[in-house]
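For reference, the structure discussed in these notes is given below.
Of the protein chains in this complex, all but one are displayed in their positions.
Letters A, B and C mark the chains in the order given here, with residues in each chain numbered from 1 onward.
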Amino acid sequence: MSGVRVLAIAGSLRKGSFNRKLLAIAVKLLTEQKAEVEVADLQALAMPVYDGDIEEGGFPDSVNKFRAQIAAAQALCIATPEYNHSVPGGLKNAIDWASRPPDQPLKGRAAILMGASTGHFGTVRCQLALRPTLGALGVFVLPTGVTVPYAEEAFDESGQLKDPKLLRQVSRLTEQLISFVKSYPQGL
Amino acid sequence: MSGVRVLAIAGSLRKGSFNRKLLAIAVKLLTEQKAEVEVADLQALAMPVYDGDIEEGGFPDSVNKFRAQIAAAQALCIATPEYNHSVPGGLKNAIDWASRPPDQPLKGRAAILMGASTGHFGTVRCQLALRPTLGALGVFVLPTGVTVPYAEEAFDESGQLKDPKLLRQVSRLTEQLISFVKSYPQGL
Amino acid sequence: MSGVRVLAIAGSLRKGSFNRKLLAIAVKLLTEQKAEVEVADLQALAMPVYDGDIEEGGFPDSVNKFRAQIAAAQALCIATPEYNHSVPGGLKNAIDWASRPPDQPLKGRAAILMGASTGHFGTVRCQLALRPTLGALGVFVLPTGVTVPYAEEAFDESGQLKDPKLLRQVSRLTEQLISFVKSYPQGL
Partner (left out) sequence: MSGVRVLAIAGSLRKGSFNRKLLAIAVKLLTEQKAEVEVADLQALAMPVYDGDIEEGGFPDSVNKFRAQIAAAQALCIATPEYNHSVPGGLKNAIDWASRPPDQPLKGRAAILMGASTGHFGTVRCQLALRPTLGALGVFVLPTGVTVPYAEEAFDESGQLKDPKLLRQVSRLTEQLISFVKSYPQGL
């Protein structure tokens, strides 16, 4: 008997990013909640910027790998920063590659969104901007997201969220994702 | 006596893209209207996906070049496709690189948006999504944009727009850009 | 054995509006598809603009009636114009009244969006703007919407859509709504 298969994606590439930390917390919770979690590391994948001329020669290996990871998952857990009031170009680029035919792998996946930012809004504008894109691709994004403001102060030395309320929010959201996928295993 | 300095950017990379065609039309019109136009070619620039770990070692040359092009311009003319109801990741990525301190070069620029898509909406959702990002960076985006729907049928063999109404819209928009920059040469 | 219960709402008030026509088409299709359809007529309801001082004295009768109609339904079929690139104030106002505690009735409903406009975009921007509001209230909005552009030319004398492709889109969307509610009768 196997758990819900979740692909975890951080929207920022740099190794020390707050959103990698936030994602690590979610991954740990998902694992404790018996999900099978795989991580798509956008820095390691190193996908190029989408270019139809590249695509004509076939998807790059990195793109094939990312698409296969999505196809193998039932759900996505995304922790992403907000760049310039919207989705980081790199994350959108990864989604753009994933969206290409044939066999667009995002269709039918569930997703949760979370994010950490150094400002007050904790990436709420990025999440607003990301929802219509994922929705258009057939992803069901759970209505609530988690936003972590003032990220420089939000994590302790071990990488844990200091604020127990925020941690509970992450835990509740990952539980909701698992429970949603169990209720609707084929997607919507 | 010199003309208004405009940087022209196509949001798609592939050589044969509809938005390169649309941009070429705008560039020709701007030139006829006595603007000095430079083109930022995102494919040739080949900027990597934004990554704080790369940035720590200094901007890549391609990023420096793109930022210098923006800094030298008074206005931007952007022709971009819509990917998944929003801004192409690659264009957003270029803007994300440009937005980094120090001396963020976008501040005070005027901009016009146009786009071509194979569907009915002609990139209107992309333009809606792009406005708050540019606005947040201190760019004044002229309120009207041009949308070219059904792009496969929109251009003739010489690359010209078949529909004279659409062509007039592009021409009016480029004129408005020039006239705006002349009225507010320091930006807003 | 009873059919899926759908509340049909036109976002414009005036009697001759294009969106009342579009809604009538959807209502007829839903009825043929064995749904039980009730109509919420925003002009007849004549809800006042939301005002906390009014609310303190209890919901107006019109608001109580609208909320009861939503509570009795499993799904919403909304045909709405676009005003100034967004949701008509009157429709948003009706939703704002419906959103108030206690027993917010929208939670768990499914919804489909359609709209007619005299311009080219057929209300796509309104639908984009309406989705996050409904999503925040626990409504599952089906990802595709129907947009009817050039509304002055779109309907024949009997009120039918002239373009058979558009009519098929409406029919497919109402079918999807019914099938969604049958699959998830308790909502998501």
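The rule is short, and it goes like this: contacts are C-beta pairs under 8 Å (C-beta built on N, C-alpha and C of every residue); 3 or more make two chains touch, one makes a residue touch a chain.
In this text, all values refer to a predicted model and were calculated from it rather than measured experimentally.
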item: Sole residue of C:T31, C:N93 or C:Q160 that reaches the chain not shown, by the stated touch rule; value: C:N93
item: From C:Q43, C:N64 or C:S179, residue that would touch the chain that is not displayed; value: C:Q43
item: Where the missing chain touches subunit A, by residue; value: 85, 120-122, 124-125, 128, 147, 149
item: Footprint left on subunit B by the chain that the document does not show; value: 128, 131-132, 135-136, 138, 140, 143, 180, 184, 188
item: Residue ranges of subunit C at the interface with the undisplayed chain; value: 12-17, 42-43, 46-53, 56, 83-96, 99, 125, 129, 132-133, 136-137
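The criterion applied here is as follows: only the chains that are shown with their structure count from here on.
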item: Subunit A-subunit C separation of Cα centroids, rounded to whole Å; value: 32
item: Junction residues of subunit B - those touching two or more other chains; value: 85, 125
